[in-house]
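Data block below; observations after.
Taken from a larger complex, these chains appear in their original positions, while the remainder are omitted.
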Amino acid sequence: MTKSIKYSQAIEELENIVNDIENENISLDDLTEKLKRASFLIKTCKKALFNTEKEVNSILNEMNEESNEEDT
Amino acid sequence: MKEDRRVFSLIEITQSLRSVIERKYNSTYWIKAEIAKLNFYPRSGHCYPEIVEKVNNKVQAQIRCTIWGSNYQKINEEFLKTVGEPLKEGTNILFRASISFHPVYGLSLNIVEVEPSFTLGEMAREKQKTINKLQEENLYEKNKKNVIALLPSRIAIISVETSKGYNDFLKILNNYPRKFSIKHNLFPAILQGEKAVETVTAQLREINKQSDNFDAIAIIRGGGGDIGLNCYDSYQMAKEVATSPLPVITGIGHSTNETVVEMIAWENKITPTDVAYFIIQKFEDFYSRLEKCKKSLIFNSEKYVNNEKNTIKHLWGIISAHTSNKIQYQQYHITNIYKNIKNKSLELIKHQKTSLSNIAEKILQSPVKQIYGRQSELILYNKLINSLTKKQIKIEKDKVNILKNRTEQLNPEKVLERGYSITLCNNKRITSTDSVKPGDTIKTILHKGKMTSIIKTK
């Protein structure tokens, strides 16, 4: 997967896949394909989430530290 | 001369009369009558009054009486003592007498006793009659209504030159220390007894004729005791006194009851001395009025001038005091104004300083407060962003996890793991035996491995 897939697009595709599987008769071969894609997308999202959380935490920590510095 | 005629001698007759009368009237009798004539003989001391009874002034009965000298003195004294008058003509008396007949002197009453109180009553009746008559004729108060001159300096005197009263009167006037101009003319008259009424009345008439020359009439009598005063009760004299245009002053001088003339006189002073003093008093009154005026003039003129002096002093005192006060007050006022201006100006500056420093203080405090407010605002934003961001990440995480779970449940591998298998016929998943018939070849997918079978029965 290239970096070009955005988290929001990934979530959308994932939701579509899950919906499709749940509501339609898909051939077993397709199912396997779809599940593979879903598994990939989930991984992608988790990565994105993980990265974002790391970044956010770092920014928040910075902000907090600053205000703590000033407060103390 | 006839034979059968019986002739008596006078003596026989008179003796017979005498014996009849003495036999018939052998007692004494109380009789009332008026004395017509007294017929008193001082030498012998006997008295032979003629007594009468009158009706409408006409004699209806008359008889001669005898009062023997030995009785007369006693009777007359007693009478005088009680009545204030001696027995005299015109007096009504009540007496006790025996009746006697004397061959020579004829019939007479022998008076042995006289009742004086009867006469007294008769006189009082007469006096009351005079008073009543005067009152009926509106004369009773008439003389009193005259106004006496302020200075009665011309006095008409009715008196007798020889009377003690007149002399007393003159003595008082002449010996009085202040020689007031009091002039007096004597009009002589009899002042008591029967003739008094006539003479006094005549002189009153004479004086009234020339009333312009006199200021007052004085009837003066004195030294005659209390006897013979009932002439002053006579209507005739009283009327003349009452109608006189001049004020009549009486000084008749006695101690018994007031006579009618005294009652109606302008002034009754009783004694001639009092009359003199009364007249002098008028002059004295006038004199003392003058003296009072003089004294008052002397005292009050000086007082007036002195009062005015004090008034002026007082006015000047007020003016000068107020002037000085006013200047002092103005000085004080200006000093006050100065003090006020000073205090108020300094107060104004002080007040301005205070309000300026109040403003400064507010300015000093406000920005710091504002900065604190802003700082806490920023901290609030910081915290909000922190928590909201974390919350959003958590939500996303949850979302992904849910999707992962759902995906995993859809994966058949999980079912196969627990011993289930998938049956395919013609590469299609079958869920019912209806879609196969015996003899069909079916493919079974297990958790591990696949197998192909042929259906024997159904």
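We call the chains A and B, going by the order they appear; numbering starts again at 1 in every chain.
To be clear about the criterion, a contact is a pair of C-beta atoms (placed from the backbone, for glycine too) under 8 Å apart; a residue touches a chain by one contact, two chains touch by 3 or more.
As the structure is a computational prediction, the values presented were derived from the model and not from experiment.
K.L.:
If every kind of chain is shown just once, what is the true count of each in the whole complex?
P.N.:
Chain copy numbers for the entire complex: A x6, B x1.
Criterion: only the chains that are shown with their structure count from here on.
K.L.:
With centres defined as the mean C-alpha position, give me the subunit A-subunit B separation in Å.
P.N.:
Inter-chain centre distance comes to 130 Å.
K.L.:
Can you tell me which positions in subunit B touch subunit A when the two form their complex?
P.N.:
So the residues of subunit B touching subunit A come out as 378-379, 382, 385-386, 389-390, 393, 396-397, 399-400, 403-404, 406-407, 410-412, 422, 424, 429.
K.L.:
Can you name the residues of subunit A that touch subunit B in the complex?
P.N.:
Within the complex, subunit A touches subunit B at residues 7, 11, 14-15, 17-18, 21-22, 28, 31, 35, 38-39, 42, 45-46, 49, 52-53, 56, 60, 63-64, 67, 71.
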